[in-house]
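A single protein chain has been omitted from the complex, and every remaining protein chain is retained in its original position.
When the chains are written out, they are named A, B and C in that same order, and each has its own residue count from 1.
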Amino acid sequence: MNILFYIAALIAIMATIRMVTGINAVHSLLYLIVSLLSVSVIFFLLGAPFIAALEVIIYAGAIMVLFVFVIMMLNTGSSGVKKEHELLKPSTWIGPGITSAILFGEMLYVLMHPAAHPMTRTEIQPAAVGALLFSKYILIVELAAFLLAAGVIGAYHLGQKEKVSHHRYLKNEEPAT
Amino acid sequence: MILAWIILLLMGTGFLAWLTSRWSDILPRIISLAGTLLFLGVVLYLWFTHSASAVPSGNAAAGAWIIHYTHSWIPAFGIHIILAADGLSLLMLLLTAFLGVLSVLVSWKEIKTRVGFFHFNLLFILAGITGVFVSLDLFLFYFSWEVMLIPMYFLISIWGYENRTYAAGKFFLFTQASGLLMFLSILGLYFVHGRSTGVYTFDYEALKGTVLSQPTAFLLMLGFAAAFLVKLSTVPFHSWLPDAHTQAPTAGSVLLAGLLLKTGAYGIIRFVLPLFPQASQQFAPAAMILGVISILYGAKLAYAQTDLKRLVAYISVSHMGFILLGIYAFNQIAMQGVIMQMVAHAISTGGLFIIVGALHARIQTREIGQMGGLWTQVPKMGAMGLLFVLASLGLPGLGNFIAEILILTGSFMASKILTIIAAVGFIAATLYSLRIMQKVFYGTVLKKWEITDFGFREMIVMGSLAIVIIWLGLFPNSILNATQQMVQGIVQQVNITVNGPQNANTLQNASR
Amino acid sequence: MSELLWLIVALPFAGSLVLALAGKSLPRLAAAMIGVGSVTLSAILMLFVCLDFLHANPAGTPVHQMLWQWINVSGFSPAIAFHLDSVSLTFVFVITFIGALIHLYSAAFMWKEDGFARFFSYMNLFIGFMLLLVLADNFLLLYMGWEGVGLCSYLLIGFWYKDPGNGYAARKAFTVTRVGDTAMVIGLFILFTNYHTLNIQDILQAAPHTWAPGSTIAIITAYLLLGGAIGKSAQVPLQTWLPDAMAAPSPVSALIHAATMVTAGVYLIARTHVLFELAPIVQTTVAIIGAVTLIVAGMSALYQHDIKKVLAYSTISQIGYMFVALGVGAWSAALFHFMIHAFFKSLLFLGAGSVIAVLNNEHNMFKMGGLWKKMPVVFWTFLIGACALSALPLITAGFYSKDEIIWQAYASDKGSIVLWLTGLAGAFITALYTFRMVFLTFFGNAKAEPTYRPGVAMTLPLVVLAFLSFAGGFIQLPDNMGHVTLFSQFIQHTLPTTVTTASGHAAEWIAQVIAAIVSIAGLALAYRIYYNKPFPAAEPVRNPIQRFFFQGWDFDLVYDKVIVQPIVFFSRIDKNDIIDQFYTGLASIAGLFNKGLAATQNGKLRWYAMALGIGAVITLTILLYA
Partner (left out) sequence: MTIPMEYGLLLAAILFCIGLAGVLVRRDVIFMLMSVEVMLNAAGLAFIVGGAARGSADGQVMFIFILAMAAAEVSVGLALIIQLYQKFKTLDADSASQLNG
């Protein structure tokens, strides 16, 4: 069983790297989905089947579909691809790369120091999660609901086309030619 | 109670002027004029009914206050509304009212935009200044101190000249920063007094007796002095003044020079000396040196300026140096001279600012190089300019002379060397003053300006100033008598605390 | 009558006020009536007061009149009060009497000028202040008059304000005298701190009991007062303003810069003679300053082309004589010369003014000539004035007054042979330049035609003054010639008598003969050089020595280099106030911080994310290693 973890982990890392360095948005998106799926495998291995399912359905399914829609809608085409290619020069990523590396090194340092803690394989049932969710964390659930509602409204508002406003004080200036 | 009514009258008039500006531009002017005239009337009434009781009685300790009014404000912190007036306060109120009327009159044609808001600010400045001159609760004093700042900031930054934003910001930063130092000192005094006696109060009379250790007293004194020295535009804290004066509209300059600077001198006399007599004595040599430096440095800068209004502003710096020199001489002659200088400088510099403002309104420049030979076209303005220039160079027979001679005579008893150096200021004053006459009114006509002489309204303004400055020069006793008791009290207090009653008496006799 | 004393002072002030307020709307005649009338009334009143003073108290008891308490602060209590004694009466007489004559003259002289009323307003103001000066019973009021006359001098020098040069001359006059005045003010401070009063008589009475003769404080005080006196009286080294002051209209020069104001220094020293006697070294300095001045100014007068400048230097020189007299303790001689000088010098100025006026404002003597036939009245009166100035013996008042000074310079206990010789040399120079002026102006070929003849209003004052220059001397004759001592007796009510060491009529005779010979020699030399000789009208090329004398011994040049230019330079370089730069420096440092921080707000999302990342790294690092 352990081997499954390592394989999934490896795939997740490789896919994520490919996603970040990819040039074509759709390809990257697909790599991202691969990465998410392999993480969901790890969830399953760690005794969280419910979360694994959610990961597949919501993350890899719903959210990624949104991305696909947007990419298709904008249809930046090959010009954007070419531009992006130029930008992937060493000078652009050397700084962020070092920052990320240092951060990783520090995390590694933290993780390697204490003694190893084994992880249980006991499966935690969705019912237990649900019970906890609606008892101890009920307030946060409500807040999350607010957040989602706000997200919906925000997305709706931002997504619509600009309207001509008729208020005299808020009159838009003539668009610059 | 009458003092509270005066302040409320000014504030109410201000609001009314603002409100009525919706309907007409002339209404706010009339309302403000009426309000300030009423103010002047009330103060004149107070002056004539009470100056009789301020006749020197020889006993300075008894009955210091002519009018006294107390009302609770925030009792939890020991904050009260204590308004009181003695001879000095009344004199300053008289000056405030007089210049208030004049500043409404000089703005009559000059201010064309947002007339209502302008008069609102003007009247609030007057209210704030009145508050400063009559508050005896340190918190209320600080409150009034701030009340006069903010409208002045607006006055400069909205109706000023080309560089107004910079000037207004500078003015605000200098005065606000120093004012905060003073507030810290007020709080310090409040807590020290509260700790030692258990009574937490901002009452001036109560705080006067606070026992302070010497370093504490000196520090607290410095906090107060910081605010007042900046207001008095003592070198090296003077640099806000030329900018603010130059950029302010005429009424603003008149109020700045005539009243706001005087609040600094008033503050030192009313608060610093009685609250910290010993620390003031320690500070005196430094203050006198600063005063002398201000006199000479201000004069030197005035001589170098080519912007007429800036020149007049530096004259103020120089004249304020005399005030500082006189206050810290700690004798009655110098102190009376200081009070005289406060009044005379307000009149003479106010007159000069009005002339510069009138010139600017006519020829749209303040550059001396652009003027010249204006006497032919505007003889009345020239004659008035001559009078006030002469006043500012200390010509005998005009108010400033009395002030300067009293200050220097008094300070000569305190420090001979400094007084001799300060007397050089007379020569410097000649140089910069006559330069104004030479460059503006005399000489060849450089540009053919088509300008009109002073009109009826302007002549009323200038005429009243002229009468006052000559009156001050010939009959200074009418003012000196009113403040005599107050001055005697303060000087005695400072000298007694420091030298003990025995020495104070000999000092008094020596100055007799 | 003496209770009307205040009216003598008040009338000119009132006239001035009326003219200043209503001058524009008054017709010329009315303005002239007010201007001349007020001073004339003063003069008439003065005559009554004078008679009253002489009759009512032959002992010369001073009259005191208090108007109101001026200032009263803790012992500092000068009043507006007048003190009339024989010294001030002499001055009041000269001021009002000559003042009235000159006012009358000016009414005609200035008739066509713009600002006619303004002129009379200033002139009246001057008379008022001058009377205040000599009548003041305390030093502060004296100082008020002192500054007031300085002001009027300033205003009148700059009367033709359209020429910037006049303005500068006016400024120079005011500023230079202010230097002296400031010294004097400091002297007043010392007096007040020591005597707790500024009343002149009180101080003079108390001084001998308080200060030992020759004590440092007395010397310092006397020197400071002397500073004021030399500034006002244009003595070396503060004499440079007076020649420039000739930019004023001629009547002004006659009134202010010859007869009255410039002698205020003489008045001050005479008035405070007690202080000077307490400081013998200062009194000697007075004599030396006078002696130096009379030579310096006399030499300069020899080289002038401008007729008024000759008279200006001559005035400086003659006041030098008065200073010599004061210095040797010949008080009454000094005042006598003051009075006689006022007569003949204002006469000369008025005469010169007439000449200048009729020749269309021509000042250069070399462009005049032959005027004696065309302007007989002016010529004869001018000649009398010139004779008096040159101290021609026996017939002129100038001889009696100047001779007394020269004699006292030798004979007084403070006198010396050097002073005497200097006085003689001065007399020679005086005669030389005076007649140089007369010969160049009135004799020789006519180079310019007079445009009109002066009217009665102009000639009447000339005649009266000429009479006084001639007859005024007979009220005081030397011991050996008639021994008339009306004037010195009168003065001695107030001032001490002169102590003479050399005695005997023989010495005095010899000295007088020598003085007379010297004067006549000067006249003769002038006749040799200048009478009927053709001179080019143009300005000659001067050699360095001539230029040195012409420019008044280059005092101006030195002052300009040593004082004026450094001050101007110092003002210019620091025009924008170095202290302000400090504050703007603070502000610009804050501004730099602002710029630096604002640069981080570049709106780039990745930049912010990067900052977040680095922040996380730093936080973690701190957490790990701290």
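As a convention for this text, contacts are C-beta pairs under 8 Å (C-beta built on N, C-alpha and C of every residue); 3 or more make two chains touch, one makes a residue touch a chain.
Given the structure is predicted, the values throughout are model-derived calculations rather than measurements.
**Student:** Going by the stated contact criterion, tell me the shown chains that border the hidden chain.
**Tutor:** Every shown chain touched by the left-out chain: A, C.
**Student:** Which parts of chain C are in contact with the chain that was left out?
**Tutor:** Residues 597-606, 609-610, 613 of chain C touch the chain that is not shown.
**Student:** Touching residues of chain A against the unshown chain: what are they?
**Tutor:** With respect to the unshown chain, the touching residues of chain A are 2, 5, 9, 12-13, 16-17, 19-20, 22, 25, 28-29, 32, 35-36, 39, 42-43, 46-48, 50-51, 54, 58-59, 62-63, 66-67, 70-71, 73-74, 76, 80, 83-84, 87-88, 92-93, 95-97, 99-101, 103-104, 107-108, 111-112, 114, 116-122, 124, 128-129, 131-133, 137, 140, 144, 147-148, 150-152, 154-159, 161-162.
Note that only the chains that are shown with their structure count from here on.
**Student:** Please tell me whether A-C or B-C has the greater number of C-beta pairs in contact.
**Tutor:** So, comparing the two chain pairs, more contacts are at B-C.
**Student:** Can you check how far apart chain A and chain B are, centre to centre, with Cα atoms defining each centre and the answer in Å?
**Tutor:** Computed from C-alpha means, the inter-chain centre distance equals 69 Å.
**Student:** Please report how many Å separate the Cα centroid of chain A from that of chain C, as a whole number.
**Tutor:** The separation of the two C-alpha centroids amounts to 99 Å.
**Student:** Could you state the distance in Å from the CA-based centre of chain B to that of chain C?
**Tutor:** So the centroids are 38 Å from each other.
**Student:** Which residues of chain A are in contact with two or more other chains?
**Tutor:** none
**Student:** What part of chain C is in contact with chain B in the complex they form?
**Tutor:** 20, 24, 68-76, 80, 140, 143-144, 146-148, 151, 154-155, 158, 161-164, 166-168, 170-171, 174-175, 178-179, 181-182, 185-186, 188-190, 192-193, 196, 567, 570-572, 574-575, 577, 579-580, 582-583
**Student:** Under the definition above, what is the set of chain A residues touching chain C in their complex?
**Tutor:** 95-96, 99-100, 102-103, 106-107, 109-110
**Student:** Hey, which residues of chain C end up touching chain A in the complex?
**Tutor:** Counting only chain C, the residues touching chain A are 610, 613-614, 616-617, 620-621, 624.
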